[in-house]
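A single protein chain has been omitted from the complex, and every remaining protein chain is retained in its original position.
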């Protein structure tokens, strides 16, 4: 039984914006020549301030997505009345330091840029939104905005999909703004399934303009605005055996686990597979 | 009240012993008077209970919370058991004279149809790649209303168009028909029948015991939800084939009983042969692109899916590629059921002994940042994840286990991330 989904009768444009900021230091150092993290932050802060400026009831919550941890760094509803987004900076710094110290202990940063823990920050954002839903019939309309750059972590596949479905059930759209080099299949799916907007800005220098024109739009206005349409959705999955992203694979008929190569025994549910066939003839007869 | 029947067990937990300790003072202090509650909701007397001094009190939510928690723990214990995720289920609906009875408002069949609609939606949500078919029992014969298929809307539409009742119902005819239909499905599929039975008798042409043995032989799992009273033949059928038999007390109870069949049942090894099926995960093309689809053989505008093997375009998923024969599914569709595979560990109640040391406890819930302190700065009730040791409030606890299926704490730390059951 999922918690009751509150009715969406508020016609207001009052929004609760959950912003997930990717703080993966490896990623940011990798694109530094084009676009630095501080520049990125200045665009985002201006955007957050403008959201707060548009409506006094708007609420912004920022969650930092690191490579070893996730954490809340800003909540406009806490503390004094007119909190500005700049106040997240000290907390963000503290978070980044902590994140980095964790990775030193781990010293596995050798393999490229690495992924950040999107599944964790998504889960946290959804928990926060549920709390807002619980607060009563009058609550701001929540949405999630992922500002993400790191490549997808295939190991998070199941967790991210779970979060996406939960967001879909609560009718919370997940917007994604990808600042990285390649598209993110996870975020494409997240935005597609939850009815959010997926966008990969062409020019990062104009990030604020993208944010202000596309992602500042409240859910109420989206009903009559033409927002960027998805340029295709990458529905590839991750296999359970090697965590590779695959577009074709083998599915265990008992538990639906995905494998990239043929196996004798399902590692998830332990079933032994009868005959080794690439294509099951009985299935095709049936259809 | 505790022993009225076995089926109502889950509900009775709400009324049973649990809430008695809990709703002492804080609840009554809030003063919920009669006029503050909805009149609209029928059977309002059922939400009242007597306390030890004979006063009437509304049932509080805490009991509900605990009941849910209990249920979750129960399902958690079944984790690791194989589940039949690819299911072929026939829903048999009794539309005999008895379905016209008005003891359920407005009539049994309308109520049943409503529950079946809800069930079908929930079923497809929880069981991707599974299929449902509908069979009706009427005038002594069984009739196939819809063939096995994966589209909830078409089933619901067909059912709503056929809601009239007459004659007797025949359990045997229904089982025979379903048996024949289910014989054709692939070997890895799980065969199931869910019968919603209103009648108090069955009017059969032959020996029903033979049919039951036949179903047992064909490994069809038969479950029945009765609407009137318990019948021996139903109980026997379910026992023999490994299904569940239950009788509904009222509409909400009926709903609960029917929806119990939505999550996949534990698989019984010999029932279906495990198999590896090759499947493709097509990409969705950009909106506003024109291409020729292979299924309708016409140019289509807008997003379609591209077969990863032969790059042919199809309009809908799941399907089989017309060109290369690859089974095409949408990967999110599959992923909907993964939480059955990797159930999240139940959180532990934070024991009062630890609670006594407030400094050790975090002040707010890790998930939603809600304060974990009661007014008066006393630590309130909270739970902790046994893996990542983060603390959560009770509301998040329910949300995480009932809907999210992720522990935000475990997902937020790389070290513990490697411990999650993703790794074999």
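Per-chain residue numbering starts at 1, and chain names A and B are given in the order in which the chains are listed.
In this section, a contact is a pair of C-beta atoms (placed from the backbone, for glycine too) under 8 Å apart; a residue touches a chain by one contact, two chains touch by 3 or more.
The criterion applied here is as follows: contacts and distances are computed from a predicted model.
UniProt records the chain missing from this view under the protein name "RNA polymerase II transcription factor B subunit 2", selected from "LAME_0D09098g1_1", "Mitochondrial inner membrane protease subunit", "RNA polymerase II transcription factor B subunit 2" or "Exosome component 7". Within the complete assembly, A:46 is the residue of A:31, A:46 or A:204 that touches the hidden chain. When the omitted chain is restored, the residue from A:78, A:101, A:203 or A:221 that touches it is A:221. Summarising the interface, chain A meets the missing chain with residues 10, 12-14, 46, 49-50, 53-57, 80-82, 84, 86, 136-138, 208-209, 212-213, 216-218, 220-221, 223-227.
In this section, only the chains that are shown with their structure count from here on.
Centroids built from CA atoms put chain B at 28 Å from chain A.
Of all residues in chain B, those touching chain A in their complex are 68, 82-86, 128-129, 184-189, 267, 269, 272-288, 303, 305, 308-309, 320, 325-327, 329-332, 334-342, 365-370, 395-396, 398-400, 402-409, 411-415, 417, 420, 422, 424.
Interface residues of chain A facing chain B in the complex, by the touch rule stated above, are 1-3, 67-72, 75, 102-103, 106, 117, 119-121, 123-124, 126-128, 130-131, 134, 155-159, 161-166, 169-170, 189, 192-193, 229-237, 240, 246-259, 262-263, 266-280, 282-284, 286-287.
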